[in-house]
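For reference, the structure is listed below as structure tokens.
One chain of protein is taken out of this complex; the other chains stay put.
Order of writing sets the labels: A, B and C. Residues in every chain begin at 1.
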Amino acid sequence: METNALSIGFAGLQLENPTMLASGVMGYSAESFHRIAKSGAGAVVTKSVGIQPRVGYVNPTVVQAAAGLINAMGLPNPGIDVFSEEIKFSKTILRVPLIVSVFGYSAEEYATVAKKAAEAGADAIELNVSCPHVKQTGAEIGQNPKILAEVVQQVKASINKPLIVKLSPNVADITVLAEAAVKAGADALTAVNTLKAIAIDAETMLPILANVKGGLSGAAVKPVALRCVYDIAEKFEVPIIGCGGVSNWRDAVEFFLAGASAVQIGTAVADDIEVFRSVTKGVENYLRKKHYRSVKEIVGLAHRK
Amino acid sequence: METNALSIGFAGLQLENPTMLASGVMGYSAESFHRIAKSGAGAVVTKSVGIQPRVGYVNPTVVQAAAGLINAMGLPNPGIDVFSEEIKFSKTILRVPLIVSVFGYSAEEYATVAKKAAEAGADAIELNVSCPHVKQTGAEIGQNPKILAEVVQQVKASINKPLIVKLSPNVADITVLAEAAVKAGADALTAVNTLKAIAIDAETMLPILANVKGGLSGAAVKPVALRCVYDIAEKFEVPIIGCGGVSNWRDAVEFFLAGASAVQIGTAVADDIEVFRSVTKGVENYLRKKHYRSVKEIVGLAHRK
Amino acid sequence: MPTANNTLRTTQIVQIRTESPTVKTFVLPDRLCCKAKPGQFLMLWIPGIDEIPLSIMDASNGLVSVSVKAVGDATRHLHAMAAGATVGVRGPYGNSFTESRGRVLLVGGGTGTAPLLFLAKLLASKTERLSFVEGAKTKDELLFVREIGGVCQEKNIITTTEDGTAGLQCLVTQPLASLLDKDRFDMIYTCGPEIMVKKIFEMTEKRKLPIEASLERLMRCGIGLCGSCVIGKYRVCRDGPVFNAAQLREMKDELGISKLGFDGSRIPI
Partner (left out) sequence: MPTANNTLRTTQIVQIRTESPTVKTFVLPDRLCCKAKPGQFLMLWIPGIDEIPLSIMDASNGLVSVSVKAVGDATRHLHAMAAGATVGVRGPYGNSFTESRGRVLLVGGGTGTAPLLFLAKLLASKTERLSFVEGAKTKDELLFVREIGGVCQEKNIITTTEDGTAGLQCLVTQPLASLLDKDRFDMIYTCGPEIMVKKIFEMTEKRKLPIEASLERLMRCGIGLCGSCVIGKYRVCRDGPVFNAAQLREMKDELGISKLGFDGSRIPI
């Protein structure tokens, strides 16, 4: 098998393999991106960046649940001006696409941050319109198709780079939001961000996270994330990046079969930073065993009738 | 401690302890209800019943996921006319409240079935407006506040028994649906039904469930279910029955602290039918250790400021 | 909650043997079911078609065998498969026959013979005497004749066919009455059509003999949740499929009389 069985291109991005670091995980520094790339990731997505610096929430910001984690970091980030330097430096050492995740409190803010990120050298922009635990941004935008469309349009108009919109699973019908994003100009979709959740401690009778509510990630959400990808792929032709609970090659293959062209991995990095390599190797073996020449050939196969 | 530390009354129901069998689990026959009651349940909810018999879906109807199950039974049920006999017989042997779960394809159907169930002797009616895998009923009603209100109103007008509405977690904001249900006459809410999910098999490249999509239950969904209860309790004064991933006393306590007056248990019955007794015992010990005289005293405590 | 048993595993059929014109045995590698005990069953996924409960007929060396009668859509699809085909497996599920010593009688009808053969192999070296009574419609449908001959002594085997093409011409229950009166048995095991099981149970009850019967019911989840397989207060998938005399007594209003259909209503057997 040629070594490029794993390479995949979509939305103007060219990936050597279809695994990416999910936003928010080890996502601040060029050295971290570099290390993740060396661990086998085909692309890296940065922590979500806004217009101003944010210190995020007090701890606890992460708590374990059954087969997953609940986090409420509160979008800590140094602001796009400071982060632009990190983007520039990253581009000098990184040999895989760097996707900058962006958030804002208005369409204008999203556009401003995205523009600066693109100018600093981002290979693509991912819009975080789905963070479930920060008020007035994140999911509040990602749950309303009209507001979402406006944000996507303004960002699209202000950058010349591929635009990925990361969707929230906390909606009644994700295809409505997907449609709004695509019609407004999204080149690809990431599905999905975390599920809105809470953890309460019986002993102290208190919510554990300082922010009370957070987002559930990890294996627990995989069946929901996979269903979101399946739902979108059933309705549109749009490149989808699957995200939620991927920790081994089998999970990744399930996402490809559901209709994803690539997968993002977040929580599983806690277990093993080399997860990108092991997933990629596993997918490669799978393709070989099944006599496929490219991962592209299996995208969406679970929909065949 | 008096033995009635666990007893709780709400919405006109009086329970000896705050655990119930969730709808759909062992939910067809009087003998099963009786056995569940003997295993310590404070009330039992039947499988959801409609106006006509339904055979449900072909197998596979259940598949295991990380920390949970995905099921798509397809609402198999003998129809309310046949089931009325089972209700009548159940009432002759059952010493805990029997709650009949009802579904329909229109407000009229819901009302008709609920009326017959009430006439046959149901102690309360639970409306299943949240089944995520049967088209044109279930979640499609439970995701739309207007349709939901209409269904609740019609049912409420046709019965003289407590009316519980079981909500779907597959919505952007569960409090909107909760509000619609309460304003339309719901006496209590059950939160929540399953999360819409899918399982795909890498080897055969096929969705596993015959119905393709199903509902995720079990420990995986607990953080989401708990958040739904917390969200509702934050906004209204309405009795809430927590449901989703309860398998031990700690889970139950977390639901009480979040604002639930009782919990339903489904998936955990697969591990141990005596789960009702062990949960109840555990809650009792907890209350004693914490010097509470009644479970009522801890309902909603996680909201204290 | 999530257990290894409940995880759906895909595997490839390694061998298919034709046992009769309507029954084939399928041999599958499976790490968990190969450790099953006689009486347990598995859920077999025929991809894209159905998932059905099947008694385990043999289990050893990483392999598990099931013997399947083609009766409908799923079983016919399975019969049409060739070695190498992919299927899914969950389990093993359910309880198993208890191990008895002394004089043991096994009574099998149809594919119900399969789990009894598995049990017989286990008991062969541990019992004082192992008797096997097997019945079928016709000679061709008498299953595992050779295998039973390998574990029981010739004189302890009785076969019956309805058309008289082999053994006695009668129902399997016929020779039982005199056998039970003539001989002392420490345990009777049975599996087969429910009418047969019911009759045998009536015979053992009359004589106050211990019995264990493996029952079949419509099964969906296989793990005690969906309620499809309920008989009386018992779930066949989880509390059974093997039930003893005390339990069978509790379900006498339904045994051989009615079962739950796909819609959960009671239908006559």
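Rule of thumb we're sticking to: a contact is a pair of C-beta atoms (placed from the backbone, for glycine too) under 8 Å apart; a residue touches a chain by one contact, two chains touch by 3 or more.
All values reported here derive from a predicted model rather than from experimental measurement.
Asks: Kindly name the visible chains that come into contact with the excluded chain.
Replies: Every shown chain touched by the left-out chain: A.
Asks: Using the document's definition of touch, tell me which of A:71, A:90, A:143 or A:264 contacts the absent chain.
Replies: Reading the full complex, the residue touching the unseen chain is A:71.
Asks: Write down which of A:4, A:160 or A:204 is the residue touching the left-out chain.
Replies: Considering the complete complex, A:204 is the one touching the chain left out.
Asks: Of the residues in chain A, which ones touch the absent chain?
Replies: Touch set of chain A with respect to the missing chain: 24-29, 31-32, 34-35, 47, 53-56, 58-69, 71, 73, 76-79, 82-83, 199, 201, 203-204, 206, 208, 210, 218-219, 247, 266-271, 273.
Just so we're on the same page, only the chains that are shown with their structure count from here on.
Asks: Could you please state the distance in Å, as a whole number, between where the Cα atoms of chain A are centred and where those of chain B are centred?
Replies: Going by mean C-alpha positions, chain A sits 34 Å from chain B.
Asks: Can you list every residue of chain C that touches 2 or more other chains, as numbers and ranges?
Replies: Residues 2 of chain C each touch two or more of the other chains.
Asks: Touching two or more other chains, which residues of chain A qualify?
Replies: 67
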